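This is the structure I want to talk about, given as C-alpha cells.
Every protein chain except one is present and positioned as in the full complex.
After this line comes chain A, so read on.
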Amino acid sequence: MTMERIRKYVTLGNIIGLIIGLFLTWFVVAFLVYPNLNLLKAVFWVNGTFSIEPIQKLLHSTRALKSLLNSFILAVSMVVTVNIIGIFLVFVNEYFDIKGSRLLRIGYYTTLVYSGIVLVSGYKFLYGEQGFITKFLSNMFPFFPAGWFHGYWAVIFVMTFACTSNHVLFLTNAIRKIDFQTVEAARNMGASSFYILRRVVLPVLQPTLFAITILLFLTGLGATSAPLIVGGTEFQTITPMILAFSKSPTSRDMAAVLAIFLGAATLILLIFLRKIEKKGNYISVSKVKSEIQKQKIGNKWLNALVHVLAYLLFIVYALPVLLTITFSFTDAYSISTSTLSWSHFTIANYRMLFTEADAYQPYIISIVYSAAAAILVVALSLTVSRFLHKYSNICTTALEYAMLIPWLLPSTLIALGLIITYDTPRWILANNVLTGTMWILMIAYVIVLIPFTLRMLRAAFFAVDSSLEDAAKSLGASTFYTFRRVILPIVLPSTLAILALNFNSHLADYDLTIFLYHPLFKPLGIAIQNATSGQTTADTQALGLVYSVVLMVISTVTLYLVYGRKSKA
C-alpha cells in the first residue's frame, strides 16, 4: 500500500515540478531577497554589531546632504512642471478643438521613442554650449548666455519634456473613457466650457493624475542620466551621488544608505499609490456611453493663446528629434560647429556603423544583452505564471510576492545590492564572484523586468478560459500537451509583445547599466553618453547621433508591432 502511494506521487510530472520549484526558490533567494537584505546588513551591521555609523557619516557629508536636498527639489519641481505641460498636451490632443492636432500629436508622442539617455544626450547636443539651438539663440539675442544649459535649470528643462510620456499614455486613456453624455448634461444645465472642465472632466481624471504625480515624484527622486549629464557639479542628486560613492570601498556604505533611503521613499510612495488605486477610478454608470467630442474654446483670444502655446510646445518636442536625425547625416565639421550646409551632408556615419567593429560593437553588445534578458525573463515569468495559474497555495502566493520585489525597489538599490553582495564568493552562487563580470548586468536586466513581465503574463494566463484546459484534459491530453497545444498558442501573442517591449526597454538603458557594465563590453547607453562628453571627437559624436536615430527607428517599429497592429485589428 505504501509503495503504491509512493509510486502514485513519484511521477515524471511531479519530479519536473519539484526541480522547477527548487530552481525558482534558489533564484528568488539568490537574486531578489538575499542581495537586498545583505545591503541592509552592510549598512546597519558593522563588525558584527548593530550600528548607525554610516548614517552618521552621511549626515556629516555636505555633498551627500546636498544631493538629497537637490533630489527633493527636483522631484517637487518636476511634479509641477511636468503636470502643467502634460495636462496641457493631453487636453490639446484630446479635449479641445485645436487646428492641426494630428500633427501636434506626432510631436508630443516623440517621447515614447525619444527618451532616456537618447533624449538627454540629444538635448545636450542641441542646447549645450556648442549646441545648434544655443548658437542660434546667441546669434539672435547677443546677450543670451551660451553656457545656460547646466545645473538645476537644465535638469528641470530636460526632465519636464522627457517625462510627459505617462500623461500621453495614461491621461489620454482616462480622458477617452469619459462619458461624453455627462459633458452634454452639464452643458444642457447651462454650464460654461471651463466650468465643465473644472467640475465634470477634471474630477474624473483626478485619480489618474494622482497616480501620475506619484510616479513623477519617484522619477524625480531617482533621476540618473539628466543630473549626471547636464547637472554639472552644482546640481548633483541622489543617484549620481550613489554612483560616485559606490566606486570607492571606503564610501560604499554611504552609497548603500542613500540607496536604502531611495528605496524607503519609493516604498512609502508606492503604498500611497496603491491606496489611491484601491479607492478606484470613477466608473461611468451610464448604460449608453458616447465618445468625447472636441470642445471649441469660446473666447477667441484664449483660443489663439492656446494655439500658440500648443505649436510652441510642438517645436520644443519635435526640434531635437528632427535635428538629431538631420545632424546624423552630416560630417564631423557640421557636428563640431553645429552648422548645417548642403555640402556637409553624408551617409558616412551610417556606413561606419555597419562597417567598423568599434562602431557596431556597442550595438551588438546591447542587442545580445537585451535579447538574452528579454528571453530569460519571459521564460522565467511563463514558468511562474503557469505555476500561479495551476496551483493556488501559500507557496505560489509567496513566490508571486517575491517576484514583485523589484517593483518596490529603485534600480539603483537593486544594482548596489548585487554589487555589494556578490563582490566576494558566496555559497549560494557556488562560490562565484559576480561583481565586475559581464553576467551581473544581465542578471540585473532580468531582475528589473520581472514585475512587469510577470504581471502581464499572469493576466494573459488568467484570461484563458479554464474550460479549455478541462476540455483538453477530457479529450485525453496530458498537462504538457495541453500547455503546448492549447494554452501557449493563446498566450503567445501577449508573450511576443512583452518580449518585444522588454527588448526595447533595455536596448539603450543607462540608469542600471552605468552601475554594472563591464568596461570591455560597453553597451549603447554608455556609448551614447560618452559621445556627449566634452572630450570626445566629432566622429564619436556623429556615432552617438547615429545610435540615437537607429534606436528611435527600432523603438518605433517595436511600438508599431505591439500596439499599432493591435489597434487596427
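Keep this in mind: a contact is a pair of C-beta atoms (placed from the backbone, for glycine too) under 8 Å apart; a residue touches a chain by one contact, two chains touch by 3 or more; residues count from 1.
Criterion: contacts and distances are computed from a predicted model.
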Among "ATP-binding cassette domain-containing protein", "Chemotaxis protein CheX", "1,2-phenylacetyl-CoA epoxidase subunit B" or "Oxidoreductase", UniProt-listed name of the chain not shown: "ATP-binding cassette domain-containing protein"
Absent-chain contact - pick from A:Ala471, A:Leu496 or A:Val553: A:Ala471
Hidden partner chain, residues of chain A it touches: 465, 467-468, 470-478, 481, 485-486, 489-490
